[in-house]
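Structure provided below as C-alpha cells; questions to follow.
Note that one protein chain of the assembly has been removed; the remaining protein chains are unaltered in position.
Letters A, B and C mark the chains as written, and numbering starts fresh at 1 in each.
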C-alpha cells in the first residue's frame, strides 16, 4: 500500500515504532510508526474501523491483558510498551479523554480530587489550587465555581466533557489523548471544547482521534490518516488537507469513500 | 525529567494496591470454592456410605418402592417421584403467573406498577417457609380436602404451597430476561403495526424464551430443595403417590423427619444421607440444564 | 379485528393474573397479621419465652434473630464483596470462571436441610462449636454467599465501563478504581441485594435447627462480656430464632397458648421484614446521594 510519512524535525513527545495491536485472531493495527511533536495538536483521522482509536488507546496502555500490543512506544527515550513498565505512571503522564463524557458519580470537586488524593496529595490548599487551575484550563471554572459540591452528573454534556478534561489535567500530565472528545456533543459544546484544546496547546501535547475532518483541520497542527489499521499519510495538517501525497488520502478527504 | 523516567520503570503504590486487591478478591473466590468443594465432598462421602459400607444396591435405592431403612428396605422411588411431582406441578402453576406479572412490570406498567409489584415480590421472598407451611396446614390442606376429598395431604397441597414460594424466583428472573430484550425489537414490531400483544407474544416472549426457561428451572431447583413447608402439607407417607391428593413424601421431608431419630454411621442414617446426595445431584442437574438452555439460546 | 380482540383478551388475562398474585400476597400478609397482631404487646416482645406456662414472650428469639443476621452479614459480606469484585472485574473469560459461577449457583440451590446437616456435623460437632450462633451464622453464610456474590457482581457490572476507563486513565490501580468509583456507584443495587438476602436469613429455620439450635437460654442483657456464657453477645451460645421458635412451638410446644405465641411470632417476623425492606430502601437512596455528590 502506498504511504507517505513526513519527517517532523521537531522535539518529540512520543513516538511509535512498528506498532501492531491484535485482538485474539483479529489484527486491528499494522506496523504503525508515527512521531508526535511536543506541544502540538496531532489529529488522527480515518473511517470507523480504521484502527485509529485502538492505536490511540495503546499509547497509554489502556488495553487490557487480552489484547496484544507489539512494537515500541518511545516516551522520554523509554520504550513504555514493556511488561516491566509501571503502567499506572504511564497513564499519569499520558492522560485520556473519552468519546462520551464519563464523570464519576461524585461531586464536581471530588471528580477532580479523587485521583489526586489517591496519589498522595492531601494538602487541602494544594487540592483547592489544582481544582481551580484545572477547571480554568478546561474553561469550566466560571460556570461551576459556585457549586463545586453539586453532583457532576447534573452538568450538561459539554460541561461534563470539559470536567473530564479538567480531571485529566489536574494530574499535570505531559500528553493528553482525546478519543473523539466532541462526538457526543452539540455544536456549541463542541466549539467550547475545541477552544479549550487550542488554549491547552501551549502547555500540553495533544493527540486527538476524530472522524470529523473539519474538526481536524480546525484544531490540529499535524494530521495522520489511518486506513484499515495502517498509517497511510502523516504530515502537517494543511499539507494533508490541501496537497495530499497519497491518492487514498485525497479520496477520503474529498468524501469519495468512508 | 529523569525522575519521571525513573518512576516509569519502578513499581509504585498503585502496583502494590492492585496486587493486594487481586489477592483479596482471589482469596474470597477461593474461599467460596473451598466451601463448595467441601460440602460436595462431604455429602458425597456420607451419601455413598450406604452403598459402600452397608452393601446396598444403587438400583434398589433408585427403583424400589419400599422405604424402611431400619429393616434394610431402601427403595427411594416414592420420594423421587413425589419430589418431581410437586416440583413440576408447582412450576407449571407458577410460570403463567410469573410471566404475567413480569410482563405487567416490564411492558404494561413499567413505572409505578413495577415498583409496587417489586415490593410485593420481595415480601413474598421474605415470608419464612415455616409460616408458609403453617398456613398451608391451616388453609390449603382443608381446602384440598373439601374440594377433592381424601385427607388433603399430598402432592397437590405441596404444589400449591410451593407455587407461592417459587413465584418470586421465577418472576424476578423473568423480569430480568424481558428487560434484556433490546428496545428496538419492540419499536420495530410496533412500527410494523403489530398490536401490543402480538409484539409481546411474537417478539418479546420469543426473544426472552431462554431466559424464561432458566427462570423456571431455577424456580424448580428452589421447589425441589424446600423442606419445612412441604413437610407440613405433604403427609409424609413413604408410598408411591396414587394421585395428587394421596399422602406421600418428598426427599427433603423424609430427610428432615428422620435425621434426628437415627444414629450416625448406621444404615438408617446413611440412607438419609443418600437422599441428601440425591438432592445435591439434582441441584447440579438443574444447573446443568440452565447452562444448556443458555448455550442453545446463544446459538439461536 | 382479530388481532385487536386477542390483544384485549391477553391484556385482560395478564391483569387478572397480576390481580391474583396481589390478592395472594395481601391474603397471606393479612392472614398473618390479623391472626397475629392481636397477640402482640410490649409484654410479648420483652419477656422471655416459657416452657409450659402461658404468657411467654419472644424477647430472646427476637434478639437472637437480629444478632444472627448481623453476624451472618459480617461473615458473608466481605467474602461476597471480594468474590463479586473478582467475578465482575478480574475474572478471565475461561472455564475456571465458568466452573466458579456454576459452583456458586449450586451453592444457592442447595436444600437448606442439607446445609443445616453439613453445618451440624462439621461445625457443631467436628469443630466443637456446639449449637451456637456462630455455627448458625456460618451455615447461613452458605445461603447468603451465592445471593450476595451474584448481586454484587451484577451491581458492579451494571456500572458503565466508561467509569472504569476513567479511573484507569487517571493512573489509578484497577483495585482503587473498583473500590473508589465503581463500588460507590453500585451501592444502591448492592444494598437491595443485602436486604433480600437478609429476609431469607431472617426466615430460615431448617438450616438453623441443627446449627444455632432450638433453645433460648436465659440471657443477661447487662453482660457485655462476649466470653461469658450467659452474655447476650456470646456467639458460642445456642440461639433459637423467631422462625425456629415458630417451628418448635408448633412441633413440641406444650404451652397452652401455642396459637397465640406462634401467630404472634409470625406477625413480628413479618413486621420486622417489612420495616427492614422499607428502611433499607430509603437508606439505599440516601446513601447513593451522599456517595455521589457532596463530601
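Please note the rule applied: a contact is a pair of C-beta atoms (placed from the backbone, for glycine too) under 8 Å apart; a residue touches a chain by one contact, two chains touch by 3 or more.
FYI, contacts and distances are computed from a predicted model.
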Fill in: Hidden chain of the complex, named as in its UniProt record, picked from "Monovalent cation/H+ antiporter subunit A", "Phosphoribosylformylglycinamidine synthase subunit PurS", "NADH-quinone oxidoreductase subunit N" or "Phosphate-binding protein"
"Phosphate-binding protein"
Item to complete: Give the labels of the shown chains that the missing chain contacts, considering the complete complex.
Response: B, C
Discussion item. For the chain not shown, which residue from C:96, C:158 or C:258 touches it across the whole complex?
Written reply: C:258
Discussion item. If I consider the whole complex, including the chain that's not displayed, which of C:45, C:125, C:158 or C:275 touches that chain?
Written reply: C:125
Fill in: Footprint left on chain C by the chain that the document does not show
51-52, 74-75, 77-78, 81-82, 125, 128-131, 134, 175, 179-180, 183-184, 209-210, 213-215, 217-218, 226-227, 229-230, 234-238, 248-254, 258
Practice prompt. Identify the residues of chain B touching the omitted chain, counting contacts across the whole complex.
Written response: 24, 68-71, 137, 141-142, 145, 151-153, 231-232, 235-239, 247, 249, 256-269
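The rule is short, and it goes like this: only the chains that are shown with their structure count from here on.
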Practice prompt. Go through B-C and A-C and name the pair with more C-beta contacts between its chains.
Written response: B-C
Worksheet item: How far is the middle of chain B from the middle of chain C, if each middle is the mean of its Cα atoms, in Å?
Response: 17
Worksheet item: Touching two or more other chains, which residues of chain C qualify?
Response: 171-173, 176
Response to the item:
Residues in chain A with touches to at least two other chains are numbered 88-90, 119
Worksheet item: Hey, which residues of chain C end up touching chain A in the complex?
Response: 92-93, 160, 162-163, 165-173, 176, 180-181, 184-185, 291-295
Worksheet item: What part of chain B is in contact with chain C in the complex they form?
Response: 14-15, 17-18, 20-22, 24-29, 31-33, 35-40, 42-43, 96-97, 100-101, 103-104, 108, 117, 119-120, 122-131, 134-135, 139, 164, 167, 194-198, 200-201, 218, 221-222, 224-228, 252, 255-256, 259, 276, 279-280, 283-284, 286-287, 290-291
Worksheet item: Taking the complex as given, what residues does chain B use to touch chain A?
Response: 1, 4-5, 7-15
